[in-house]
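A protein chain is absent from this complex, but the other protein chains hold their places.
Should a chain be cited, it is by its letter among A and B, assigned in written order, with residues numbered from 1 in that chain.
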Amino acid sequence: MSYDFLSHILSLVRSRQPLVHQITNYVTVTDCANASLAIGASPVMAHAPQEVEDMVALAQALLLNIGTPDEDSIKAMLMAGMAANAKNIPVILDPVGAGATPYRTKSSERLLSELRISIIRGNQSEIRALLGLSGETRGVDSVTAEADFSAMALEAARKFNCVVAATGKIDYVSDGKKCLAIYNQHPLLQKVTGTGCMCSALVACCVAAQPTEPLEAAATAVAISGLAGEIAAAKITPSLGSGSFHVELINAFAEISPETLQKNARIKYV
Amino acid sequence: MSYDFLSHILSLVRSRQPLVHQITNYVTVTDCANASLAIGASPVMAHAPQEVEDMVALAQALLLNIGTPDEDSIKAMLMAGMAANAKNIPVILDPVGAGATPYRTKSSERLLSELRISIIRGNQSEIRALLGLSGETRGVDSVTAEADFSAMALEAARKFNCVVAATGKIDYVSDGKKCLAIYNQHPLLQKVTGTGCMCSALVACCVAAQPTEPLEAAATAVAISGLAGEIAAAKITPSLGSGSFHVELINAFAEISPETLQKNARIKYV
Partner (left out) sequence: MSYDFLSHILSLVRSRQPLVHQITNYVTVTDCANASLAIGASPVMAHAPQEVEDMVALAQALLLNIGTPDEDSIKAMLMAGMAANAKNIPVILDPVGAGATPYRTKSSERLLSELRISIIRGNQSEIRALLGLSGETRGVDSVTAEADFSAMALEAARKFNCVVAATGKIDYVSDGKKCLAIYNQHPLLQKVTGTGCMCSALVACCVAAQPTEPLEAAATAVAISGLAGEIAAAKITPSLGSGSFHVELINAFAEISPETLQKNARIKYV
């Protein structure tokens, strides 16, 4: 099987510069905007009921991230999501902290039941929580033991009838039929806030550029995230900390060429 | 004609350390605060109706930025703006995304009609939208073709009876009589979120330090922004990306001396 989609989809992001409407949390929103710009897309944040329908109509994808949820933001997500669905604009959900509190789990379930979601990108604890399985989400960080996560990604993709990117030590991306495993990663990605949120933003940018291949778009974004973590970690060795890693991560998003991605992504169908 | 105001106004910001009250968006607010601190001012963010009038009374300028507008934030802007008007504290408007959605255009118009605005700082698409001209704002980024933007800045300044800083490949700043063109710029400024918002914050800092010269204060801030972009771009050549550019941009705001600004600003009356 071919993995040529990696360089192809990144090239499309760079050439098409898609507009990505993001309704997200106030902790990592700046990083999501800068990561989107760095890989070549154009982010726009808007949440008022007076404008979300107009804004999403201009966009090529809509990202919904519940990192700091409340009733107003969930309503804005539903309104924007319905407008996106009506226009066949792909909707990406990041169910941040699902499983940590009932409110986050229920809000995720509500978005999944009332909207047609194209791609879910969450850590493996969050995906587990959406499946109603036991396990633990600690705050917004994943602590579930590594297990048969490829089966879990497949199951979630079937249950929610969408592509699921379940990230962890190994990342799994499935559309319910096929499953890709991605082995790029670096532990420092856990030491900077927003690396999961940025990964979801990149997923939205990639599917915005190539809406007909959501599985491949999600896998491309996940591979970019992991590889950028590796590149950034190499840059700061041996003596710098997470502040410099954060800067180098954005640098890496901007600097990764389609060829570098194709050459260094460690990906396979499992 | 003399352009000595550049070094003079930057010196005043450094010596007077004006307090600048900012009601702004949650995407770039941290960068606006850090840019304000870097050039020597003191930023304060506050939006609650219980305190905006008290806070603005302590400040030497009020910045209103509609980057993520909603009814609460527009109401806070109106309340703070009226208090500022009553005390002759200059009010600066950044109409982020005017033209992209009707809500942003109407919110900008509302602020312009109900408040006495001293300076509008927007990209050229946004200024075009405020004038009711055709053209396209794509998300929050400017895509209008470069045209006779100096005439547009003049026209907007006359229509809104204030100073207008219309930024783009060439920046134009007009008070309706005179027009300054500023040729400092770097394309990397488009690859980091918040560079336009930071420019507006610097405009507010400069007019806070020198309220009697709003045209010159706006031009000084625009020149600092463009020159800082050039300095930051030179620092990261040849191999770093937008993460490092972002850091070097803040460094440049902090490090530009009045003499460096005076020497390297490319500015003329047109």
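We take it that contacts are C-beta pairs under 8 Å (C-beta built on N, C-alpha and C of every residue); 3 or more make two chains touch, one makes a residue touch a chain.
Worth saying up front: this structure is predicted, and the values here are computed from it rather than measured.
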(message) Please identify which residue in A:43, A:81, A:97 or A:196 touches the non-displayed chain.
(response) A:97
(message) Among A:18, A:69, A:122 or A:226, which one touches the chain that has been omitted from the display?
(response) A:69
(request) Have a look at A:27, A:58, A:78 or A:131 and name the one touching the chain we're not showing. (result) A:27
(request) Please give every residue of chain A in contact with the chain that is not shown. (result) 25-28, 30-31, 67-71, 97, 100-104, 138-141, 190-194, 239-244, 246-247
(message) Applying the definition given at the start, please give the residues of chain B touching the unseen chain.
(response) 19, 21, 26, 29-30, 33-34, 37-38, 42-48, 50-51, 54-55, 58-59, 246-255
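Following the convention adopted for this analysis, only the chains that are shown with their structure count from here on.
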(request) Round to the nearest whole Å and give the separation of the Cα centres of chain A and chain B. (result) 33
